[in-house]
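The structure under discussion appears below in the form of structure tokens.
Removed from the display is one protein chain of the complex; every other protein chain stays in position.
Per-chain residue numbering starts at 1, and chain names A and B are given in the order in which the chains are listed.
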Amino acid sequence: MKRILAILLIVCMAFGMTACGQPAATSGEKTAPASGAESAAKPIKIGLTTVLTGDRSLEGEYASNGIKIIQQEINDAGGVLGRPIEIVIQDALGTDVGAVNAYRKLADDSEIVAIIGSDSSNDNMAVSPAALELKIPTTAQGSSPKLRDMCNNDNPWLFQLRACDETLCASLMRYAVETGGYKKFAIIHDTETSSADQARLFTEGLAKYGIEPVVVVPFTTGTKDFTSHITQIQKAGVDAIIGACFQAEAAILIQQIRALGMTDIPIFGSNAFADPVTIRLAGDAVNGVYCASAWVPTTPNPKGAALAKKYKELFNEDCGKAAAQVYDHVSIIVEAIKRAGTTDRAAVRDAMNTIDNYEGAVTRYDLRTNGDCGRGGLLVKVENQVAVVLDQITSEKIIKK
Amino acid sequence: MNLQLLVSGVSTGVVYGLIAMGMVLIFRAVGVMNFAQGEFLMFGGYLCYTLNRLLHLPIGLSLILASLLMGAVGVIFMRTSYWPLRNAQARAIIVSAMGASIVLKEGARLIWGSIPVTVERVVNGSTTLAGSAVVQWQYVAIIVISAMIMALVYLLLEKTFIGHIMQATAQDQYMASLVGIPVIMSIGLTFALSAFLTGIGGGLLAPLFFLNNTMGATAGAKAFAAIVIGGFGSVQGAIIGGLIVGLVEAFGGAYISTTYQLVLIYVMLVLVLMFRPQGIFGGKIQEKA
Partner (left out) sequence: MLKTKNLVASYGNIQVLHNVNMEVGDKEIVALIGSNGAGKTTMLNAISGHVKLAGQIEYNGVGIHNKKPHTIASMGILQVPEGRHVFPGLTVEQNLAVGTVVYRGIKLTSGNISADIEMIYEIFPRLKERRKQLAWSLSGGEQQMLVIGRAMMGHPKLLMMDEPSMGLAPKIIEEVFDKIVEINKAGTPVLLVEQNAALALEVSNRAYIIERGNITLTGDSKNLIEDDRVREAYLGKVKK
């Protein structure tokens, strides 16, 4: 009896776990309208792997909300090829193994035309072999240069629909040195791959001016107390701090830098530093933070501004990066389906390469080569807890023949 | 000696101590480590957030109510994750606790979302000590409140009748029922006390480190290290172990390596296991063979 109870309990828990992962996916399915004739109204399916549970589940929340908006917009406008679209979501769990499993689960459904990867270069690179093997057009939200090279050279099925970090990091450093006039920098970064990559790109950006960071302080994801790290930076006596990490750590870090007495020191940070979540959590402390960001809800881009407004109305939160990115990814995939005139995966893939000037909510996209398709970002400074856009960063795509 | 580091090390240390002490209470009562203890910290923090930010109660009251509610969560946890399996093997109970930790973690995400949240500080502002060391008052509040709670729980266990009843049940369930102790109630009280103790830490940490649904795992792992360092099953050991882990993290991070903060803790753990495997306070109480 006890044993049966035990097994029952475990089964219940397992069920509870899987049940936790489902709501977003099912709600996505439900919003697909079921109107018109049977075959004509059969929705076109697009897959999305995003992180619904675990450490990075914030991404999944943004992405699921972004999906709701774009799915409705497209379907209200009559869908594509006369059919509505339906986005099927799978939980990538926040690990590369989870991303691959989620990807393969989606790939099992032969009706899925294309799959959108999660907001992590690591995850995107992990699913690359599967995309190549199964021949499914796949879009990546990651921004690492390694991912760009992989898309350009190794995998014609994988598209990096994002500005590569190289562009953004270099322009932030240019601003720091040329406009700010700072010379002594401390770099503090998460040891997780993409943050470490950004830290490297920042270092390279400084190297162009012959500047070497005075001190580099790495920390592990999930670090809560930065007293020891900041103590090191204080001892080094720098005039600006460069940071690379995710939102939660960025907010704590900024707050503790200010609390430990460096109230006026400028902070230059990766994407997350001007994210709505970071701003809300860090409060006043975040003022004076500079960031070269792919996305902020205060973007001057008209399409982006409209999305930010709609998101705020619907969900009463500021629109996060992952929401804007999946919004663009779906739009581009739908555009490719339209150009291909079919849902055949290979035809859609080829059509994607014909998109050379697409204005999205985040930025302009050029898909003539698979890597570095996003053309730019925004240089922002946080003032009064609002990300103020100083400049739009754009670069022309370099196409090697 | 860097005061700034000392205060940060001690304050994170006492929070590890709160978790470790809660784990030890349950370990002594049922003989199994509760791997969901870190989630009590997270859940307590979110309850405090609900009371403070959503219902707009003052932070002091929110902390007290949240930790009392955690007591109820502890009882529910006991009835669902431990009691049905009390006669099963220890590993079954461990697996069940791990499952419960996932339920708590993802349950919190469903209720409160994935966006990190924060609560008010107990005390605002900071002070500058010894010229250059900046100390935020919230750190001091964490140390003072945690120390008070620990002392209270210690007194309850050691100096009161109810505490002796709980200890008796922990030491010998069969005999406890024979002297007339309702075992389920006594164990339930222990779980309630444990969840109460750990739960208050969440609300205290929230304004400094923010709350997210996965914060319990790292904290729980460090508390476990604290228990091994302090000595399995010893309440004093849990507190001292927690402090050691917090201080090693702060000073090791500043003077040795920030990248390897966690590694330093485990090096410490290995050293303790090599030279004093019973932990610092281990082996004081033992049954005469």
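Everything that follows uses one rule, which is that a residue touches a chain if its C-beta (ideal position, glycine included) is under 8 Å from a C-beta of that chain, and two chains touch if they have at least 3 such contacts.
Just so it is clear, the structure is predicted and the values come from calculations on it, not from any experiment.
The undisplayed chain touches these shown chains across the complete complex, B.
Note on the undisplayed chain: of the listed residues B:111, B:129, B:148 or B:162, the one touching it is B:162.
Remark: the residues of chain B touching the chain excluded from display are 160-162, 164-165, 167-168, 171-172, 174-183, 185-186, 189, 285-288.
Note that in this section only the chains that are shown with their structure count from here on.
Each chain gets one centre point, the mean of its Cα atoms, and the points for chain A and chain B are 35 Å apart. By the touch criterion given at the top, residues 2, 4-5, 7-9, 12, 80-81, 84-85, 87-88, 92, 95-96, 99-100, 102-103, 106-107, 109-110, 113-118, 126, 128, 132, 134, 136, 205, 208-210, 212-215, 218, 249-254, 258-259, 261-262 of chain B touch chain A in their complex. Within the complex formed with chain B, the chain A residues making contact are 2-3, 5-6, 9-10, 13-14, 16-17, 20, 23, 53-55, 57-61, 191, 217-220, 222-225, 227-229, 231-232, 247-248, 251-252, 255-256, 259-261, 277, 280-281, 317.
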